[in-house]
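Below: one structure, written as structure tokens.
What you see is the complex with one protein chain gone and the rest in place.
Chain naming follows the written order as A, B and C, and within any one chain the residues start at number 1.
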């Protein structure tokens, strides 16, 4: 049973390989009547696309999206929205050296074991390139959340390797290729990346992502809790190894008298919860943090085996991100938006429009 | 859309409230022909049940399970296995003081906002008591994984509040109420808990859980990756705020030349991956770590609001775990087992029995 | 992958065997805030239960339902509603003769082939007894549809064997054990059944079921069309071999100028559509007709084989309905209600409340 569909009511079915003819997705369940154009989607794809700075892969892909269905006279019709992105820069010769051997840290070995056949060109299906359709679908979700519910999802880099990035302001995020919320630290990040590239090595990163304007009431316990679905979506991003909500791992050493966010008639006094209590949104901001491992494709030679189990040494040439975390921010935002729209529709199915029962902590779902 | 079913092929549908007549679950998709008795399930329920030491809630529940269906002449028939646990110790008077106010850190407020109605007796549906049916279902999954695939899932406490618990040996785990893999540290943990109870406060914990014997090939990318489904299951446990696989958050500061596990003809040289590459199991051990927040129900008075939005002070009396993490180990094991059996069946659906293609890193799924 | 869950948003997970300790179901997704008691459910179970006339099985089952969860202070809470019915009359000795042989027309052979193990007591899981939990869940759906949307689902017998039953009036349906909408024909039906029992044989029947008050707009094409889901639900009833919507098989010989229902400002001029156009409800009444095969358990000896493939003669003694169609009416009503509530919630998820765009053909979904 393949698992290429995300969501239950607002579903995204992803297809394609890194070096096949095209990648894309089908969105099913988008509410009708929303204005939607290719430009609405392109703006998010452009934030993720490769080749935008010297710190990311130099593969040249315009990532131009075509809407194939589901939009009529500029509006969504409630029927499936198919999005197509043609692959254009498929220099597959770069990847010839990995046909017979498995790159350490990569999915080469596991795809081979699972399917008995593997598209080795650029990582095939396991390539981070397949986050592009997710980002495209996320753009649709973001637009609906913003226009109908006043919800915004935004992300930023909070650490690059061992360098923590103190949050200064959201405005900084869009002004540097790292999505760092801190303009001052950018030169240091650039130096760090330049040294790393020279070493032929790669590094991890930490990304923060949050949503504001989320009403109380979203989430479907016992199992499809909002935080559980966020954790799944985030851990499903290529290279992610950890997910925290709110206080996260810091809550291990917290006392109950510190962790539990007190409430006042004006709202919550803190946000250790990260916006989720009992698996349901509380009306606080949703705050998430994710750990991204270093890119596995590095120029440094590494020990591995080949298909028949013999020792082999692998060096990866070709075009790779030395820190996949750099382009992860728009991806994490997209996934948070996709989880939220799915839960907004799920909530509406069973409960209809939210009726705010506590006057001072307002929370609405409008169509 | 309610989300009370876990899994896609081996599904668990959970029902019940803390103080209603009964709790339980229906397992659908369990393969036929496996010997199964109530004793097989009871053993896991007994590991989780309350009242077993002075460090956990004193609620008296035998948590006696009854198999209502799906087993004939001592064997599973492939039809739904319904498990029933009657609630017996429902002293609901303990909970009267939370009818009108919302306990900080609890799901009181969010359930109220979501459904407009809330069973306030003992937390109702949001009570950690509802992990019992999950543990019962997990016992069935564990048995199948052990007998048919040679997979074991085991957990332990790795930190209690600020006290790290160095791993010594699995044998220690079952000999103390903390599931600590370190007998020597137990007196210190007991002292710590005694002091905490005296303070009327609570504390967080960190739990490690792992699976051995997992063949390569389990996991369904792009979205239903094995690590993603593990993250969902773990984050879905009451009070969990963070999930790591393998190196987890430590991978942020790792270099690619360190993180990517090298392979040799004898196997992997390390396990930063935590047993998952590209969302598919690699044949390494699956290693997971989760952060559990401190119990929100504490005797210390806290600020909150009531249903009409006025200020209120909340003190929680009654029977509560001062560290919900203490009983979390069998729950985390159960969930890891439930994810693994689901993915084992999903793999088999599409691929049939795994054909091991690399001779030296063997990986099998047998029925 | 077992298929014991019906529906997508209002789901019913069915468990139990004919002669096991209990049967029941878990309803997940019922909207909160609806008054619900065991009496609301019992009334529908009593319409279906055995032993109510000499024309049906004489098995004595009170079919007493217990609500285990999901209702608090008399109202649904939006969490799973578990319903339990204990089996009380399990005279399993009646069924000893079918342990080693397969009854023609029965599921004995196919369950054996599928699972390799089979609960032979009273048909085990394949018994029509398992329609009781479906009827119980249908009672909950019916109540919600009636109270929140003004929808009624009703059925009747339209033919018993070769005897067509002309529709006279709904009032007649509840006054005879056949659910015949025609009091005058009842003596003839009774005679017919008496003769049949004397012959040791059984007979088929045709049941009509319809829904009134259904708004336009329910149904999720392309594949989850309303008529498609109705067909699935109906064909899923034990012994059903055919399903028609509207004109059904008569439409084969109709011309387009006759079949297509003309519209006027006052409404549709006919109902060949059976209330569904393009897979979406039209606001006309939903009309369905189903064919039910004769009971396979008959006293007449029949040729078959045993488990090792040898010839065997099978005679079925014990307690059986000579026409399973007699008790099928409440089952068909329940399933139509379950499909409609599921589609009402699905529609609401994506579209919110229906906005009636044509003033004269009003159609509303109210919570």
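The rule we apply is simple: a contact is a pair of C-beta atoms (placed from the backbone, for glycine too) under 8 Å apart; a residue touches a chain by one contact, two chains touch by 3 or more.
All values derive from a computational prediction rather than experimental measurement.
Considering the whole complex, the residue from C:33, C:51, C:213 or C:279 that touches the absent chain is C:279.
Here one chain is not drawn; of B:31, B:50, B:204 or B:242, the residue touching it is B:31. Among A:72, A:170 or A:317, the one in contact with the hidden chain is A:72.
In the full complex, chain B touches the hidden chain at residues 1, 9, 29-32, 78, 345-346, 348-353, 367. For chain A, the residues in touch with the chain missing from this view are 1-2, 4-5, 8-9, 11, 13-17, 20-24, 26, 28-29, 32-33, 66, 68-70, 72, 75-82, 84, 114-119, 124-125, 345, 349.
Listed here are the chain C residues that touch the chain not shown: 1-6, 8-9, 14, 102-107, 109-116, 125-126, 130, 159, 161-162, 196, 201-206, 215-225, 227-236, 238, 240-265, 269, 272-274, 276-283, 291-298, 300, 302-305, 307-311, 346-347, 349-351, 354-361, 363.
Methods note: only the chains that are shown with their structure count from here on.
Highest inter-chain contact count (C-beta pairs) belongs to A-B. Measuring from the averaged C-alpha position of chain B to that of chain C gives a distance of 38 Å. Remark: chain A and chain B have CA centroids separated by 26 Å (rounded to whole angstrom). Counting partner chains per residue, chain A has residues 1, 9, 346, 349-351 touching two or more of them.
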